[in-house]
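Apart from one protein chain that is not included, each protein chain of the complex appears where it belongs.
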Amino acid sequence: MSAPTEETLFPTTGEPVATIARRGRVGLWLMIVADVAGTIALLISYTYLWSLNVNGGWAPPGARVPFTESNTGPQKADATWAAEWPFWVILLLVLLSTVAMWWSYKAVKAGFEAAAVTGAVLSTLLMVAALIAQWIQITTFPFGPSDGAYGSAVILLCASNLFHMLLVLFLLIGIVNRTRKGLISQDVNYQSQAVSYYMTWVVVAVLLGALVTTFFVESPNTDPAVFGTFETGAKSAPEAPPSPSATPSSSPSASPSPSAS
Amino acid sequence: MKRFLVTAITVLVGVAIVAGIGVFNSINQEEPAAIVAKQVGTKSTPQGDLPHYELHLDVYPNSSDAVPPPRTTGAIQANLLNGQPFYHPSTSIQVPANSVVTIHFTQYDSGGQIYNPYFAQVHGTMDGTMKWNGKEVSEIKPTEVGHTFTVHQYPESSQPYFFLSVPLPMNAGNAKTDKNGYPVDPQKVSVTFITGEAGTYVWNCEFPCGDMYQEFGGPMQTRGWMAGTFEVVA
Amino acid sequence: MTATMPPPDAPEAPTNRPPSMHRVRNWMRRPYARWVMVLTVVIGFLLLPLCWLLLAAMNQTGAPASEIMQDIETTVFVFTIVSIPITAFVFAVLVYSLLGWKHVSGDEVPADESPAIRGNVIGATLWTVVSSLLAMFLVVWGLVELAQITANSYGTISADEQPGGKDALIVNVTGQQWVWTFEYPQHDGLTSDVLYLPKDRAVYFNVTSKDVIHNFWAVELGVKIDANPGAITQTGVTPNKAGTFNVRCAELCGLHHAYMETQIQVLEKDAFDSWVRESGGGRTS
Partner (left out) sequence: MSTATTTVRGVEQVTQPPQHGKPGGIMRHLNLGTGLLTGIVFAVGAGWIVAALTPSSATTPTFAPAEPEYVYLAGLIGWVIGFMLGMGAFIGPLRWMMGRDLTHDDAEYMAGKDLGVKRYFKFTTDHKVVGVQYLVVTLVIFGFGGTLAMLIRTELGVTWSEVFSPEFYNSLIGTHGIAMIIAMIIAVSGPLGNFIVPMMIGARDMAYPRLNALSLWLLVAAAVCLISSMFVGGMQDGWSAYQPLGSQAPPGMLGYQLTIIVFAISTAIASVNLMTTILTMRAKGMTWSRTPIFVYGIFASSLMGLYAFPFYQYSQILALTDRVWGTVFFNPLYGGSVWLYENLFWLLGHPEVYVIIIPTAAVTLELMPVFLRKPLFSYNFAIAGIVGVVALSGLVWAHHMYMTGWAPAVNYPFMLSTEMISIPVGFLVLVAIGTFWRGTVWTRLPLMAVYALVFNKMIGGVTGIYLSDVPADQYFHGSMFVVAHFHYMLMGAGLFGAMGGIAFYFPKMTGRILDERIGSIGLWTAFVGFQLTFGSMFVAGLQGMPRRVLQFDEQFNISNWISTIGAYIIGLGMLIFLAAIIFSWTSGVRASGNPWGSKSLEWQTAQPVPLENFEVLPVVTERPYNYGVPDPYDEELAAEDGDRVEKVGAS
């Protein structure tokens, strides 16, 4: 297994492994592009709703300022913001797992295959830990998916983290197996490299999630009335002012509902 | 000339398939049989004496042994709409042109807050009022609406503009009910209006009584349940 | 054609002319070039009536009933005229290549006889410059018109901050499945299912929706804005023509979307006031 790289050939196509590796890298980067776009879509959703605070419904009911209390729906009245530290704990776990994977890759590149196996196993374990932590976080949020846009956005961000971690876990198990079997060796190591790259992106994704959930909490739009008052469809709601007339931008002589006459 | 044979066959088969699907669905989507207003004499109006017609419409909160649900296309749709409110006996309504029409509603459903108080008022009737359990009212509390019967424009400029909206008050949640769960003394509403020239219109309920977002899904968006056609025939 | 052509035997003095111009002249002498130009002109004139036909179609039901609609129609007219030459040229090339240049049919591959033109600096540059200029013109025109329309329809500025906003009529438009209601907050919340507007008086619309997205389209007034749930969008117009016009919903909104229509009654001032009085707008509630 100490033959120089250009002589090892890819079994199924007989091309030099270097060619296959290059192909793999290009494909990986493109895959990451797609994944980035998806993550950006989620972040856009979070920040956009955060900035709009439509109808005062961004914050969980428990954390709302009085003037938006009108929206009582199937929401938990005591739901409030999520704790921030779990996001960073999970980020740390993923980060460590990634570092371990990089170490394993460097090791296999340098020919220490036993160390590589250790690194991969370590990385797997850390990823499992991150997975469990993420699961616990999702299940123990003080709010449900319906408790304000914030709740929905945070839960979906965490769900996408969960998805990333599951994917990485699958890859890591493969890497462990293959390194053990010597399929990933000093000559043929582009797969560990690819997984390391991908995990690096996953770290970035988790980091972005942690950043927005930490720093974009209270909506900057404290006067959501500019987006119009809007009655809830809940039958139990008290008699609300008729919607269309109560815009601040139209004349203040907003009419009471005809039924009051 | 095999090629032309193949062409002919393909075209015929294709047309047959498309036409088959079209016809099948078209028949499948038939509106329920219309209920026609019956003449009960004449009535004197500002426009002079006009023939007077009547028809009866009931609103049920859900189907039961006594009241079968409206015919719905597809088992899944029927399953989804099961237990939803609907107008009975039909949602296709036919009234004569240039005459006085009285519709008697019997409302068995509960209710609550309506989005738009405008539809808690009576619009388009002869003197802007309706008869609710005997007394004349022109509007009811927006928080106590059960359903509305709102006829509105059909996009034909050739026919007269026609708008009729009747709020049907809700039954109290604790009202005494019979074995089918219907109130024993439901809300009785009757409205009288004058129809103009012939025309086709649609009507639907403006009170959120369906399911899903804003309770405007399900029956609210299904002909035969909470929406239908309103035809003024010459 | 031939009359405009200098006699071929008389060589024009080349010294005072740059070679490129020389080539252009030479090119202009080629029959197919002349034919394509002739075709372009012919097709262009054939297309010209479109400018008026489009407007005729738009004006069928009484438009333009406002300055905004007039701006829109001017824009359509100008854009049509501007895009006719380039369209005509492309069509001319298509036609001439079908009828004028050489044809081969049959199944065997024709011999390579076409000129191997891999590009033409003059032509390409000309095309680029012209199309860019056209695009520029369209952009500038569009921006100016948009600014004007925004000024006419008061954009998103609230009524009170508007010049003359005080004496403008405010209408709160509410879309809901599947009816429009129009409320006049300055008249004790008088509400109607038909949109009554005074002629020659600025109107602000505060548009919102109770449930799903609708689109408030006052067709002949050239007003269109989405009615969004949880938001109030604003627009405005000054009707300058009395009559009966249409409001249509231009955003699919469910079962009876097709039937979500109503009338606009643009009345003279006093007629409008009497309508307000009769329908209880004067009542103090």
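Each chain carries a letter (A, B and C) given by its place in the written order, and its residues are counted from 1.
We adopt the following convention: a contact is a pair of C-beta atoms (placed from the backbone, for glycine too) under 8 Å apart; a residue touches a chain by one contact, two chains touch by 3 or more.
Remember, it's a predicted structure, so these values are computed and weren't measured experimentally.
In the full assembly, the chain not pictured is in contact with A, B, C, by the touch criterion defined above.
Between the chain not shown and the residues A:A82, A:M101, A:M127 or A:A149, the one that touches is A:A149.
Residues of chain B in contact with the chain left out of this view: 2-4, 6-7, 9-11, 14-15, 17-18, 21-22, 25-26, 29, 31, 73-74, 76-77, 79-80, 83, 154-158, 210-217, 220-223. What chain A contributes to its contact with the hidden chain is residues 8-9, 11-14, 19, 22-23, 26-27, 30-31, 33-35, 37-38, 40-42, 44-45, 48-49, 52-59, 71, 73-75, 144-153, 155-156, 170, 173-174, 177-178, 180-183, 230, 232-235. Counting over the whole complex, chain C has residues 11, 14-15, 19, 22-23, 26, 30, 32, 54, 57-58, 60-61, 63, 68-69, 71-72, 75-76, 79, 83, 87, 89-91, 93-94, 97-98, 101-105, 107, 109-120, 123-124, 127-128, 131-132, 134-135, 138-139, 141-143, 145-146, 149-150, 155-156, 207, 211-213, 215, 217, 219-220, 222-226, 228-231, 233-235, 246, 248-259 touching the chain that is not drawn.
Just so we're on the same page, only the chains that are shown with their structure count from here on.
Taking the mean of all protein C-alpha atoms as the reference point, the chain centroid lying nearest to it belongs to C.
Relative to the C-alpha centre of chain B, the farthest chain centre belongs to A. In this assembly, the C-alpha centroid of chain A lies 44 Å from the C-alpha centroid of chain C.
Our note on geometry: chain B versus chain C, Cα centroid distance of 40 Å, whole angstroms. The mean-CA centres of chain A and chain B are about 47 angstrom from one another, to the nearest whole unit.
Within chain B, contacts with two or more other chains are made by residues 115-116, 118, 214.
Among the residues of chain C, those touching two or more other chains are numbered 174, 181, 183, 191, 210. Chain B contributes residues 115-116, 118, 123, 150, 152-155, 157, 161, 163, 165, 201-202, 204, 206, 213-214, 216, 220-223, 227 to its touches with chain C in the complex.
Those residues of chain C lying in contact with chain B across their complex are 61, 174, 176-179, 181, 183, 191, 193-194, 210-212, 246, 248, 254-256, 258-259, 261-263. Across the interface of their complex, chain C is touched by residues 54-55, 227-228, 230-231, 242-245, 247-251, 253-258, 260-261 of chain A.
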